[in-house]
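Apart from one protein chain that is not included, each protein chain of the complex appears where it belongs.
On to chain A.
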Amino acid sequence: MRAIMKLENISKTFMDGDTPVKVLENISLEIKRGEFVAIVGPSGSGKSTLLSIIGALLTPSSGTVKINQEKISSYKPRQLKKVRSNKIGFIFQSANLIPYLTVKDQLLLVADIASKRNKQNKDKAVRLIDDLGLAHREKSHVHQLSGGEKQRVAIARAFMNDPEIILADEPTASLDSERGRQVVEMLLKEVKSKEKGAIMVTHDERMLDLCDRIYRMEDGQIREESMLSVENHPEPLHAKGGFPEKNKTL
């Protein structure tokens, strides 16, 4: 199957005062339609930075990002905004919903931003809410929802603009492992049934058996992990010391 998203030799350098800090180095990877990929790695290894570049929030210092053959790495801010509005679905660590909107309005907001508020999208919002088991919550406000429900709304919102690719940065960090797993299972189901590509950054290695492939990041470099090691030794992987305590946001 053709790649839905392709990174070629991505590097990113931040300026820390006068000294350049290389956060990403020569990263290449690709995601196919219907694939659910995980990225793991210690804190500060550049996972969020990588996700931001794929998600058109940041531009890389060098290298190319292609979403569905479209080379977005050379785009101007105006065009990047369009890419985010049309091609990307974001799920953040905390659900990041708008407090004064009902569940349904959270989804309609996405249509509103893209100036595509119509009957068709209203029906779509209702369907998505239903898919994620939130039908009875359609008119609830954010403060009335549990953590897991919030994250499910965030997933529904991410699918609302019919994106090519879903990006999730630690979507389960604020949930207990049982809720977390449920949320990831729902995300997986949506990705498979709608044939999207998805990348999930996670610290919780117990979720990894749900993923098709795993990448591990360390010091700005990335390599693919064999699925075998996950299935055989979920605990040891965790204990292997992949988590220096520096900046840990768990």
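In this section, a residue touches a chain if its C-beta (ideal position, glycine included) is under 8 Å from a C-beta of that chain, and two chains touch if they have at least 3 such contacts; residues count from 1.
Keep in mind that, in the parts below, contacts and distances are computed from a predicted model.
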item: Per UniProt, the name of the complex member that is left out, chosen from "Electron transfer flavoprotein alpha subunit apoprotein", "Acyl-CoA dehydrogenase", "Ion-translocating oxidoreductase complex subunit C" or "Putative hemin transport system permease protein HrtB"; value: "Putative hemin transport system permease protein HrtB"
item: Touching the absent chain when the full complex is considered, from A:Ser28, A:Ser74, A:Asn96 or A:Ser193; value: A:Asn96
item: Full-complex contact with the absent chain, from A:Ser85, A:Ser140 or A:Gln221; value: A:Ser85
item: Residue, one of A:Ala3, A:Ile113 or A:Met227, that touches the chain absent here; value: A:Ile113
item: Full-complex contact with the absent chain, from A:Glu30, A:Asp105, A:Asp212 or A:Glu225; value: A:Asp105
item: Where the missing chain touches chain A, by residue; value: 48, 51-52, 55, 57-58, 78, 81-82, 84-86, 90, 92-94, 96-101, 105, 108-110, 112-114, 117, 141, 157, 161, 169-170, 174, 249
